[in-house]
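Since the structure comes first, as C-alpha cells, the remarks are kept for the end.
Missing here: one protein chain of the complex. Every other protein chain is in place.
Note that the chains are named A and B in the order they appear, and that numbering of residues resets to 1 at the start of each chain.
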Amino acid sequence: MLSRGTAPAADVTRWAAGRLAQGVLTVALAAVLAFVLMRLAPGDPLAALGEDRPLTAEARAQLEARFGLDRPAAAQFAAWATALLRGDLGTSIATGQPVAGLLLARLPASLLLGGTVLLLTFGLGIPLGVLQARHPGSLVDRLLGGLSLTAWSVPAFWLGLVLAALVAVRWRLLPAAGMADPLLDPAAPWAVRAADVGRHLVLPAVTLTVVSIAAVMRYQRAAMRSALALPSVLAARARGLPERRVVWGHAWRNALGPVIALLGLWLPLLVTGAVFVEYVFDWPGLGQLAAAAVAARDYPVVMGVTLVVAATTVAGNVVADLLHVAADPRLRG
Amino acid sequence: MTAGSPFGRALCTPGARAGLALLALLVLAALAGPALLPDPTAQPDVLGGAGLPPGTTHPLGTDQLSRDVLARLVSGARISLTVALLSVALAVTIGTLVGLLAGYAGGWVDAVLMRLVDAALAIPRLFLLLLLLAAWDRIPLWALVVTIGATGWLATSRVVRAEVRRLATEPFVLGAEALGAGPMRVAFRHLLPNALGPVLVSATLGVGNVILLEAGLSFLGLGVQPPKPSWGGMIFDARETMHAAPWTMLAPGIAIAVTVLAVNLVGEALRRATEQGS
Partner (left out) sequence: MSRARVPLASSFLALARVAAILLPGVLPAGGLAAQQDVPGAVVIVIGRDPVTPVPTLTRSSADLDVANQLFLRLARLAPGLRTWGDSGFVPELARRWSRRDSVTLAFDLDARARWHDGRPVVANDVVLTLDRARNPATGGRHAAQLSEIASVKAEGSRRVVVTFRRSYAEQLYDVVFPVPPLPAHLVGAIPAESLEASPFVRQPVGNGPYRWVRSVPGQLVELEAVRGHFLGTPGVRRVVFRIVPDADARLNLLLSGDGDAQEAVSPPVANLERIRAAGHLREVPVASGLLGYVLFNFADPADSARARPHPILGDPRVRRALVRALDRTRMVRSVFGPYAAVPEGPTSQLWWIRSLAPAPLAPDTAAARQLLADAGWRDTDGDGVLDRDGRPLRLRLNVPAPSPPRRLIALQMQEQLRPLGVQLEVNVVEGGVFMQRRNAGDFDLDFGGAVQEPSPSGIVNSWSCANAGKPDGNVGRYCDPGVDSLVSLARFTGGDPAPYWREALARIQRDAPAIFLYAPATAFAVSTRYRNATLRPDSPWGDLYRWSVDPARALPRDRPGR
C-alpha cells in the first residue's frame, strides 16, 4: 500500500531482493520482540503439566533441564535461533510434541477456514459492494450498508456462541464443534470425508464471514463509486456499450486496486484471524494453539507460531503490493 | 482543505445522527443509571434468586450469582466506554507523534521506526495483549487502558506518516520552511492539523474495535477484573449459563453490538466526509 510498487521494470529484481531482505529483518525483529515479551511476562511453563497433581522437585528439575529452562534467557534464545537455522523449531513443553509437527498439523485447518472465509467475504462482498455503488443512496444500498455495518459491530465469539446454541444444539442441523467426526473411518471414500469436514466448516465460516464482510463491501463500494465517475467509464457508457460490460469490463477493473490491497492485508487472517471463533467451535487451527500456548507459557510453540504469522504478514504485504501493481493499469503503464 | 465544515456536515447525515443519538443515550444511562439501579455487585440470594428471567423487579433478569443484569449492564457501560475512549486517545496520540516524526524526519529515523512498526505489526495484536496483560497481578483499569492503547497505535502511525510525507511536498509546507519556520513549528502548525482528518476517522473506528477487543479479552478471562462489571466480562460469566438463562448472554452482546454500531455510524459518516473532501 505504501507503494514502492512504482519501480521501473528493470529494477524489479533489485526491488524484490530489497523486499526479501526487509521481510527477513521484520520476521527476525518480530521473533526477538515476542521472545522478550514472553520473558517479561511472569508464569511457569511447567505449571500446566501438573494440573492439581504436584510435580516433585526431581521431576521439575528433569523437565527444566529437558527444555533448557534452567539456562539464562539470552542463552535460551541463542539455542532456539541456532536450532532454527538447522530447521528445528524445538519441542512443545505442554505436549512434548515437536513444534514443527504441531504447526503442520494445525495449518490445514487454519488454511481451510481462513480460505473459505476469504472466498466468501470477497466472493459475496465484491458483487454486493458493486451493487451498492451502482445505486448509491437507494433502498438496497442503505439496507445492505446498514445490515453489514450491524453485523460488523457484533463480537464474533458472541455470534458464534449464539449460532452454536441454536443451529447445532437446539436444532441439531450441524455439528457443534471440531473439524471432522473422529469416528469416521479414515479409509472412507473421499466424498464422505469431504462432506463431513464441510458440515463442520459451515458454522465457523459463516460466523466469520458475517462479521467481516462489511469491510470488503465498503471498500468495493467506495472504489466502485469513484471508478464509475472516471471519464473512461463515462465514455464507454456514452459509446452505448451494454451496462454489464461498462460495470464489470471497465469500471470494476479500475476499482479492483483497493480491494486487492485489502486481500493482501488479510492474508495473515488465514493463519490466526479466528482465535475466538476457533475456541467456540473447537476448530483445530493455529489461533487456538497459539492462544493456549501463550496462556500456558509454552515458549517454543509461541515462537513457532510467531514465525509463521510474521512470515505470512510480510508475504501478505508483498502480495498486496504486487497485486496492486498488476491490477492498476496506471501503475503498470 | 479545512477539516471543520465537511465534518460538521457529515454529522448531520441520518446515519450519523442516529449514531450520535444512541451514544448520547448510552452516556446518559451510564452517568445516571447507577444511581437509580441496585448495586451491580450485590448478590441478594445466590440459591433462590440466581438466573431469574426478566421481570418487574429485574427488568433484564439476574445472573448466576443473583446480580441484577440491567444494573451490571449500565455500570459496565461506564467501564467499557471509558476503557475504549481513553485507550484510543492514547493510541492515536502515540501513533500521530510517531508518524509525524517518521514522516517528517525521514532518513534513518523513518527507516528504524517503520521497521519496528512492521515487526510489531507482524505479531497479532491479540498475542501482544495476552503477553503484556499477563504481567499484571490484578489488572488495574489504567493498565488495561495503557496496554490496549500501546498496542493500537501502529496502524495510525503508518497512516499519519504517509499523510505527512504527501503533505511535506505541498507548496504551503515548502513555503513555511522557506520562510524560516523551525521543524517543530512546521510539524505541529502546518503538518499536524492537515493530517488530522484520517486520524480522526481511524480513531472513531478504533473505538468500536477496542470495545470488541476488550470483550474478547474478557472472554478469555483477561481484562476488567471482577466484581467490576464490563460487557466482555458479563459475556464471559454468561457462557456457562447461556442456555439456562439466555438473557445473561443476550443483554451484553446486544449492548456491545449497538454501541459499536453507533460509533461506526459516526465514523463512517466522518470517513465519507474526508473522502469527499479530498
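To be clear about the criterion, a residue touches a chain if its C-beta (ideal position, glycine included) is under 8 Å from a C-beta of that chain, and two chains touch if they have at least 3 such contacts.
Quick caveat: nothing in here was measured; it's all calculated off a predicted structure.
The omitted chain makes contact with just one of the residues B:Ala16, B:Ala50 or B:Ala273: B:Ala50.
Shown as candidates are A:Ala105, A:Leu119, A:Val140 or A:Ala238; the residue that touches the absent chain is A:Ala105.
Checked against the full complex, the one of A:Arg14, A:Arg66, A:His135 or A:Arg245 touching the unshown chain is A:Arg66.
Along chain B, the points of touch with the absent chain fall at residues 41-43, 46-47, 50-51, 64-65, 134, 137-138, 221-222, 225-227, 239-245.
Within the entire complex, the positions of chain A that touch the omitted partner chain are 42-45, 47-60, 62, 66, 91, 94-97, 101-102, 105-106, 124, 147-148, 151, 161, 164-165, 167-169, 172-179, 181-185, 187-189, 191-192, 195-196, 198-199, 202, 206, 210, 279-282, 284, 288-289, 292, 295-297.
The definition used in the following text is that only the chains that are shown with their structure count from here on.
With centres taken as mean Cα positions, chain B sits 22 Å from chain A.
Chain B meets chain A in the complex at residues 115-116, 118-124, 126-128, 130-132, 134-135, 158, 162, 208, 212, 215-216, 219-220, 232, 235, 239, 242-243, 246, 249-250, 253, 256-261, 264-265, 268, 275. Across the complex, chain B is touched by residues 2, 22, 25-27, 29-30, 32-34, 37-38, 40-43, 149-150, 152-158, 161-162, 165, 169, 218, 222, 268, 272, 275-276, 279, 290-291, 294-295, 302, 305-306, 309-310, 313-314 of chain A.
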